[in-house]
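Got a structure for you, questions after.
The complex appears here minus one protein chain, its other protein chains still in place.
Our next item is subunit A:
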Amino acid sequence: MTDEKRQQGLEGPPPEERRTPAGRRNKQGIRIDPEVEATHKPRRTVISALVEHEPGVLAEVSGLFSRRQFNIESLTVGPTKDDDRARITVVVEEPDPGIDQIKKQLRKLLPVISVRELEPDAMRRELALVKVDAHDPAAVSAVAEMYDAKTVDSSPETATFEITGARQKINAAVETFSQFGIREISRTGLTALARGTDETAAAPSTDATASAADEANQQQTQQYTQTTTDD
């Protein structure tokens, strides 16, 4: 077969003779003023999911995040008051439409009972174990006291502290401890609950999917547009 081609194609006015609309959409498919380049900035938020406590559920949830390329910062999971249920707390950093997608896609997983994005005032805590050189015990314990850190182990050369609190507090503690020389750190990632009588992500009285649908049905005005403070 020779590569010499017959000019093929269809008749009709070429692209340059066609009128094009003035409008434009941004990367998230939202119509925008073409003069202003508008995109949603990512924000950090906490999503809490109540799930069936069954084998494979964590793999299903984490697999969803990885295959959909959602940017996950931390993920913690643990039992609840109900033996058959576990709570997964996920910290994500995404633009609003991405956060919306995360919530909706999570709800589609069958073992996921309910999903909620926590309000910025929710209680968030992380636990860290920090093992530092303790050649100067007095100074080390002074720092520990500053951050309410509990000593969980000590040896002639090292001291290990347990610090609980918001991410910033732990970051600050780690930074301050670093003057003594940090040997190892282990952090749990964030866990969170809504304040007061507000339920975090409970088995809904109606049903999970319908509430997902309700939310999708709403005009998508974002409730929590400010960047959360972690405190």
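The definition used in the following text is that a residue touches a chain if its C-beta (ideal position, glycine included) is under 8 Å from a C-beta of that chain, and two chains touch if they have at least 3 such contacts; residues count from 1.
Here is the rule we use: contacts and distances are computed from a predicted model.
**Q** Assuming one chain is omitted from the figure, identify its UniProt name from "Acetolactate synthase", "Coenzyme F420-reducing hydrogenase, gamma subunit", "Extracellular solute-binding protein" or "Dihydroorotate dehydrogenase".
**A** For the chain missing from the view, the UniProt record says "Acetolactate synthase".
**Q** Under the stated touch rule, tell me which residues of subunit A contact the chain that is not displayed.
**A** Counting only subunit A, the missing chain is touched by 1, 3, 5-15, 18-31, 56, 59-60, 63, 67, 97, 100-101, 104-105, 107-108, 110, 113, 207-210, 212-220.
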